[in-house]
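What follows is part of the complex, with its chains left where they were.
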Amino acid sequence: MKYPEPLDVTVYPRQYGIATFMRLPHITHLKELDVAILGIPFDTSLGYRVGTRMGPREIRACSASVRLYNSALKVNPFKKHRIADYGDLLVDPYSIEKTYELIESGIDKLMENNVIPVSVGGDHGITYPILKSIAKKHGPVALVVIDAHPDTHDTQFGHKLTHAGPWRRAIEQKALIPHKVIEIGIRGTLFSEEDLAYGEKQGFRVWTAEEFMSENIEKVKAEIHQIVGDTKCYFSLDIDGLDLSTAPGTGAPEIGGLSNLHALQVIRSLVGLNLVGADIVEVSPPLDTGNVTSLLASHLLYEMICVI
Amino acid sequence: MKYPEPLDVTVYPRQYGIATFMRLPHITHLKELDVAILGIPFDTSLGYRVGTRMGPREIRACSASVRLYNSALKVNPFKKHRIADYGDLLVDPYSIEKTYELIESGIDKLMENNVIPVSVGGDHGITYPILKSIAKKHGPVALVVIDAHPDTHDTQFGHKLTHAGPWRRAIEQKALIPHKVIEIGIRGTLFSEEDLAYGEKQGFRVWTAEEFMSENIEKVKAEIHQIVGDTKCYFSLDIDGLDLSTAPGTGAPEIGGLSNLHALQVIRSLVGLNLVGADIVEVSPPLDTGNVTSLLASHLLYEMICVI
Amino acid sequence: MKYPEPLDVTVYPRQYGIATFMRLPHITHLKELDVAILGIPFDTSLGYRVGTRMGPREIRACSASVRLYNSALKVNPFKKHRIADYGDLLVDPYSIEKTYELIESGIDKLMENNVIPVSVGGDHGITYPILKSIAKKHGPVALVVIDAHPDTHDTQFGHKLTHAGPWRRAIEQKALIPHKVIEIGIRGTLFSEEDLAYGEKQGFRVWTAEEFMSENIEKVKAEIHQIVGDTKCYFSLDIDGLDLSTAPGTGAPEIGGLSNLHALQVIRSLVGLNLVGADIVEVSPPLDTGNVTSLLASHLLYEMICVI
């Protein structure tokens, strides 16, 4: 069993080489992998300020900045798992339905090979077909999500498959265990008071941004572990869970959100959970300024890999 | 019969007021209008670098810079026609089909009231439902279009309704007179040699960018007028007909294109044609730099109004 | 009594429509309103890095992102008050004196109709004529202000009417109750030690940024309520009260300032005060990057409306 290695920075300066995630090898043979980092360049399920289809490419470019050893977690993930850039899943920019099928069948292949997907969106709608595929293998899973919005809308303009309702769809598909859904960072302006009602009824544990930020991280961590326990768990990071000031490159930024440090703390608190997949979504390079959001995302992506 | 007036710049400085097109009144009562400037904030029929859904709003903001008297054409269009900002047509960001129906029925209302539509996109796909509506009233029309791309693809990823094929769809619908389709600015890289074949077979008159730029504008003008004659004619300006250096804020920019002056010359050469509608499309503010493309578009929009 | 409604986001996607504040109707008939959101596109009373005259237009555009239900305060302000976009007050870009008269008489009309002004600047100088008008109706008022600078300069280059001295002018005009002036966020570099002396002598309550940030918000809130009591109160938010890192688009940014969350907390702490007006000033779109400051301002503007 051989570990794919990122380009050695003592030999190949970081400006060198084709931009894969963290300058890892591009490997599509799933037998060689434990964890696949993959892009899903799709944002047609976004209703307003688009652009996240450009996310995977820009995050790949920015991830050349990431070094390999995590000083906080004291781990080099690339020596622990066989990890590579699996490339992108195929999408159809003109069809949400067809793309969600393509995503689901794309993830199915990973499931068959016991490879953990770490996906880079794309809009938040893509998590629904990922969860659908995961549930076929693992049954319904727990979910920890960082997000400004509840994402439990039933429909938008009459459409059932959008970036605004992945959790509702996934619950309907028995892909999630409702009372093991944990939302962190919810805040700000909502369409109406109904937005939160669905989650409450389903038994979600919701930390609004303000509650989370006034809480001790150790307490949050303990509660996450208590809720999730040994259940298989998925982690989803919508970049708008962070504050507008740190993640401007996204379609629906909100103020009063998590700082970069908060995001790091949440991710690191997942150590010990049984993670079966993760994603980072809603990074929109055309709306970004100075690439800060893509740079941030590439660092958070690395941290997510460290806790798997 | 009263002419709507843009805000008087000797009283209201240009930073003053809600951003309608050229600070015209916002009028939705069609009986009061000859020409309606309207936005169509839709880009789901775009396959790659999106963002033109933000076009109408930004072009409105930038159009506060435009003054009222056209020194080249010696005309103040707002004293010649009743012109106003009609607002936007309704769109469904998740459905091309439904939006094209909404556009068609939106334009139908203008047709019923003999109001000429001057539309601001949005991607180039929107011209197809506009032409469909126009043809219901006027029969098939002539077309003058500035564009880098032939826009006659049959399908993209199996979809018939995209930004890449409006002319083919319009011809199938008998909305255009094929041998009175005039394309100016075609150039650059194409998907294959087939891209130009359709137009040739249909009898399009195509000036590639390089041919156009080596030609005397008076000769071009004469030939346009000879081809179109008294036939009712539609004018469509895809901003990527202009060079990347002057119109960077668009999804598929190409080099070797028209200059701003060339675009002015083409528009001004339309004086005397029987124009039944016009549009400017593919301006993508998130891909722009320093708003130059939206500023450019707002000036070209004004010029288009001057030749109606 | 009918409540003006922002465009319904379930019907009209946010890219749709002419950019009024929060896509509210544009209403100039004051009998129909309780609260008027209005722009004051003026920055000639700014001495150094200008551009805030473009503030109202950009904040209108960005405010299309704001949703209607405030999950923290559990309120939809548009169902509580009759609120609309009143448009802009007239200004003369070449004359501070004349513009301040125009502002004062503009606000006078609101006062006559018992309409609460929520103004969007423009530089901080505009608050002086607003307060002058308010005091004619209500007598001298209390003031809560978020700002990096004391804004109590007597003159700049010999001029009495500038962005640097609104509170001094207002006190001279008996428009403010000096010992009910509360400044939050003062910090950084000042012209001299005299800058703070005026406020101290007048009895201002000043929380420097650092004091404020080391304080519990509940204690701050209690003290604000204790100082202001039932007195009519005006709220003014200079965006440079926030940190450079979150509000770069302003003329005189300072480091060590409030976070977005802090600003939210201050605004929300005003619930229960008798607010007779509010403003947000010093947002300069040309100095901004990626529109973050205008986006931030549009969210803070919404929050301000929620506490009236």
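Brief remarks on what is shown
The chains carry the letters A, B and C, assigned in the order they are written, with residues numbered from 1 in each.
As a convention for this text, a contact is a pair of C-beta atoms (placed from the backbone, for glycine too) under 8 Å apart; a residue touches a chain by one contact, two chains touch by 3 or more.
What you see is a predicted model; the values in this text were computed from it and never measured.
Depicted are 3 of the identical subunits; the complete assembly encoded in this structure file consists of 6 such copies.
Simple rule for what comes next: only the chains that are shown with their structure count from here on.
Contact topology of the protein chains: fully connected, every pair of chains touching. Chain A and chain C touch with mostly distinct residues; of the residue numbers seen at this interface, under half occur in both copies. Chain A and chain B, compared by their mean Cα positions, are separated by 40 Å. Annotation: 37 Å between the Cα-based centres of chain A and chain C. Multi-chain contact residues, meaning those touching two or more other chains, occur in chain C at positions 11, 13, 15. Contact residues of chain B toward chain C in the complex are 11-13, 15-20, 26, 41, 53-54, 56-58, 60-61, 64, 85, 87-88, 90-93. The residues of chain B lying in touch with chain A in their complex are 43-51, 53-54, 92-96, 156-159, 162, 284, 286-287. For chain A in complex with chain C, the residues that touch the partner chain are 47-49, 156-157, 186-193, 195-196, 208-210, 213, 243-245, 248-249, 252-257, 287-290.
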